[in-house]
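Take a look at the structure set out below.
Omission of a single protein chain aside, the complex is shown with its protein chains in their original locations.
Residue numbering begins at 1 within each chain, and the chains themselves are lettered A and B in the order written.
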Amino acid sequence: MKNRFDDYVRSLDEDVVRSVRASTERVFSARAKTLPEVFDDVDHARRQAADVKSYVLDNLKPLLLKLEANCAKNGVTVHWAKDAASANRIITGICDRVAPNGGTVVKAKSMATEEIHLNRHLTIAGHTPVETDLGEFVVQIDRDKPSHIVAPIIHKDRKSIARSFEREKLGPYTEEPEELTMQARAHLRSKFQEADVGVSGVNFAIAETGRIVLVENEGNNRLSTTVPRVHIALMGIEKVLPRESDLALFLRLLAGSATGQRLTVYTHFIGGPKKEEADGPEEVHLVLLDNGRSRVLKGPFRYALRCIRCGACLNGCPVYRRSTGHAYGHVYPGPIGAVLAPALDGVPKMGELAKASTLCGLCREVCPVDIPIPDMLLKLRSEDERNRTSEWTWFGLAARSNLLWKAGLKLLPMVEPPRGWKEFREFPRKRVDFRRWWRGRP
Amino acid sequence: MKVRLMLSCLCDAVYGEVGVATARVLESADCEIYFPVAQTCCGQPPFNAGDWNAARAVAMRTLEVFDGDSPVVVPSASCAAMVRHGFALLGLTAPRQCYELCEFIVNVLGRKEWGGSVDPRRVALHRACHGRMIGLRDQQRQLLKSIKGLEVVEVGTPEQCCGFGGSFSVTHGKVSEGIGLEKLRQIEAAGVDQVVSGDMGCAMHLQGLAKRHSMDIKFVHVAQVLAEALD
Partner (left out) sequence: MDDRETILDALPEARGGGVPTLSVDVKAVPKSDLWERFVARLKELGGELRSLEDLAEFAGKAMCDVDVPQSVVARLREPATDVWEAKAGVTMAEFAVAETGSIVLSATPGRSRLLSLAPPVHVALVDPGRTIAGLEEAISKMGPETGVIVTGPSRTADVEGVMVMGVHGPRRLCVVPFAP
């Protein structure tokens, strides 16, 4: 019983696994230290955030309409995109208008733009997308894919980054993280200045005020949304929050869960295009992306839409730590990805991912919005017809008949253990028969 | 107190000694044990593997066999989690009371300590992840710590899974092996005489790996240590 996931892990370099393990463990312990320092009762905070998100999912339609109306009041143009194709059409359309002969589009880190493969579409349309988050920048120049939703180059070491920077002529060869970072800074400065459009994701959008909230540590997000003449924000429809007063809870949980910070370095509130300020974009567009979400919302995997993309479930997951994000073969890796990928793209296509979990339950324990990930993985497995095998049918029959069960127990020592077991482990020998002992008692 | 013993299919098929120890432990705690001989499996293996038709059929059988009021005790957090949590996902009503062994001793019988003594040794406690689903916290450690001669040490990253995961160990053998070896290396580095596990699933996987890699690590079930302390 081979599978693509396990085969990918077989091909992985042990160095990569070791560094992914070290990085995830570092961030994961920072999380464990910070959250109890911030909250009296972390679990209570998680449940409250889950309640707010459940309210959002239960009332998405009116909340989105309210958001749309308040954005309009702020001078933000709202677009609706039913799928990836629509979203790409809207965004490239705006870019075509602003830069008819093709222009530079600076991009802040955004999982939603990864989901719709925006860069490919911008390139086809004759524009030049430039990723400006340091990690995403490295991914882009290497024609690689992010392997973590928060730390996209968690699978790369400094040597590989150094080689890429040398190849791209960003400066003299160096393996010093500080110098590499400064080379990227210098290179990307001119990109911000020459860009016509900046594209970002959205962390939270507030229905009652129409403000768009973005969090980041580097400053590239603020630059992307401040310097170019036009800012386009792409947001999954589930990211709306009802009130400004919900934000503090979510900001603390997001920063604490993602990196162990009390708050990210920049928490950017966008209240519309430039008015009388000295700088800022003249146009702000908000693109509301469905792309399968309204369907997921109506099914058993709706709770996955509470996700705020903190990455804590990846960092703690024993499977993610050994496999890295690329093993999942989807934009959203890790435990939440193993739910989101099949929920969004269908069980026939991505259902195998639901099996890439030991169901240890740590992901749910650390989830800031208490998503019952293990339960949903189980449910996904049950929806995958390929998991209904003759072996289990036989097991089911045997377990319902004392005669068959006893015969099965007798035969067991003669049965070969499955290949996936045998390849790695010995199988134990039975030494004591409980039933016999029980019968023989005085 | 009258209790019904759920053996777990793994102890039925392979680890009978764990069942014997569990029975001795419960009897020493003044429990009158009833062992429903018609029991087979709680249904978790097909449930986790995704064959819920098979799982539901097996689970319903378990419900029939364990129909009644007295507590059901099982030496496995995994089976207890299946009954208390998994049955509901299958749309079935769980029997009223089903407990993991140490949870039962501490929470139901109200024993804060186990006591007794064993030959002096250092042990690591491996917590089975399914304890999370039934709110199993420190009960196993608490009982072990009260046994004279036993030094219980914390090893490596205790919150991390051993990599077993039932059918996962077969479908994702390489990942499972990697996770398991990390655990075994941590155990080796801690220099303990024994690893005490609350679930034989984890132990079977780790022991099988250790043997394949010629690592000399011994696994026992927590019930076996509690029983040993009685002698």
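Quick note on the criterion: a contact is a pair of C-beta atoms (placed from the backbone, for glycine too) under 8 Å apart; a residue touches a chain by one contact, two chains touch by 3 or more.
Remember, predicted model here, so these are calculated numbers, not experimental data.
Enquirer: What are the shown chains that the omitted chain is in contact with?
Expert: A
Enquirer: With the full complex in mind, choose from A:88, A:113, A:226 or A:324 the residue touching the hidden chain.
Expert: Considering all chains, including the one not shown, the answer is A:226.
Enquirer: From the list A:242, A:300, A:329 or A:418, which touches the chain that is not on show?
Expert: A:242
Enquirer: Touching the left-out chain: which of A:4, A:26 or A:386?
Expert: Here the residue in touch with the unshown chain is A:26.
Enquirer: Taking the entire complex into account, which one of A:138, A:170, A:286 or A:308 touches the absent chain?
Expert: Per the contact definition at the top, the residue touching the missing chain is A:138.
Enquirer: Check the options A:32, A:263, A:404 or A:432 and report the residue that touches the missing chain.
Expert: With A:32, A:263, A:404 or A:432 as choices, the missing chain is touched by A:263.
Enquirer: Which residue numbers on chain A touch the omitted chain?
Expert: Within chain A, the residues touching the omitted chain are 19, 22-23, 26-27, 36-41, 44-45, 48, 51-52, 55, 58-62, 64-65, 74, 79-82, 86, 132-135, 138, 151-153, 157-158, 161, 177-178, 180-182, 184-185, 188-189, 193, 209, 211, 217-220, 222-223, 226-227, 237, 242-249, 251-252, 259, 261-272, 274-280, 288, 290, 294-295, 297-298.
Simple rule for what comes next: only the chains that are shown with their structure count from here on.
Enquirer: Within the complex, which stretch of chain B touches chain A?
Expert: 7, 9, 11-17, 19-20, 23, 35, 37-38, 40-41, 43, 45-55, 57-58, 61, 86, 89, 129-130, 132-133, 157, 159-161, 163-179, 182, 204-205, 207-209, 211-212
Enquirer: Please name which positions on chain A make contact with chain B in the complex.
Expert: 1, 3, 5-6, 9-10, 17, 21, 25, 316, 318-319, 321-323, 354-362, 364-365, 374-375, 378-382, 384, 387-389, 392-393, 395-396, 398-400, 402, 405, 409, 412, 418-421, 423-438
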